[in-house]
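Of the protein chains in this complex, all but one are displayed in their positions.
Right, subunit A next:
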Amino acid sequence: MNSLIEFFNALGKYDFLQSALVTAIMVGIMSGLIGSFIILRGMSLMGDAISHAVLPGVAVAYMLGVNVMIGASVFGIIAALLIGFVAANSKIKTDTSIGVVFSAFYALGFILISMAESATNLHHILFGNILAVSDSDIMTTAIVLGIVVMFVVLFYKELLITSFDNTFAKTYGLNTTAIHYALMLVLTLVTVSALQTVGIILVVAMLITPAATAFLWTDRLETMLVMSASVGVISSITGLYFSFTLNWASGPAIVLVAAVLFAISFIFSPKQAFFSFSKRQRTKEAAATQTAEEIVR
């Protein structure tokens, strides 16, 4: 309890902690939203790949002194295109193509980073350093959040149908390739934002774990998106609190909280029906709908 009060005191006192909190919340929302589509499209591996593939972009941005966002986005998109190109033009399946491309990018990133900057920086990139976000970082994160929310709201229909039934989307003339690469671009932006809070290695957890948690609770996509973003936010805030009080690295702290929320959902959610109680409940419901069906017929 004491530590909670301390945390709130510190929040009032220190700008860096406020900045950290605001960033963590924004990253929680955006990764929850985009992560939902990533898991529904069965692209968890792709999410992991893109998050690793931005590393050389980060290094190049440091070297040239340009915005990290730009460097990372360029490499994220190149990786996505390359993965698609290799899979489409050979017998190799997409998951293999992902493995080849992202490990090469990651390796290149390591070498470039070691040429560009000191080792501490690499540590921050890999594991996140949320207590060191600058005002310009906050601005960039806010812009990315704006882009993500706009993208999901404006193209909700298209994201839904390409995730659920891509062939159908093609038959009515939707440019499904454009939607795919737009999502990859937005995913790259989210990845770079999440880099600050959880680091490259754990970005994939922020994308997948909150979304997977929400998926266990609901049968509606809108609800899933809201829940996933909420789980992302709760994990971010709680993780930040543990990071501050126990002096844990922010990334692992946030990701562990998300994992605990997932574990709780796994046990108690109605879809999972892990407990026999909820199982019984389900059979009862099924029986009820059965009779309703028979009445209708």
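By definition in this document, a residue touches a chain if its C-beta (ideal position, glycine included) is under 8 Å from a C-beta of that chain, and two chains touch if they have at least 3 such contacts; residues count from 1.
By our rule, contacts and distances are computed from a predicted model.
K.L.:
Which name from "Tetrathionate reductase subunit B", "Fe-S cluster assembly ATPase SufC", "Manganese ABC transporter ATP-binding protein" or "Quinol oxidase subunit 4" does UniProt give the chain that's left off?
P.N.:
Per the UniProt record, the undisplayed chain of the complex is "Manganese ABC transporter ATP-binding protein".
K.L.:
For the chain left off this view, which of A:Thr96, A:Asn121 or A:Thr218 is in contact with it?
P.N.:
Result: among the candidates, A:Thr218 touches the missing chain.
K.L.:
Pick out which of A:Ser163, A:Thr209, A:Ser243 or A:Ser265 touches the chain that's been left out of the picture.
P.N.:
Touching the chain that is not displayed is residue A:Ser163.
K.L.:
What residue numbers in subunit A mark contact with the hidden partner chain?
P.N.:
On the subunit A side, contact with the omitted chain comes from 40, 42, 154-158, 160-161, 163-165, 167-174, 215, 218-221, 223-224, 289, 292-293, 296.
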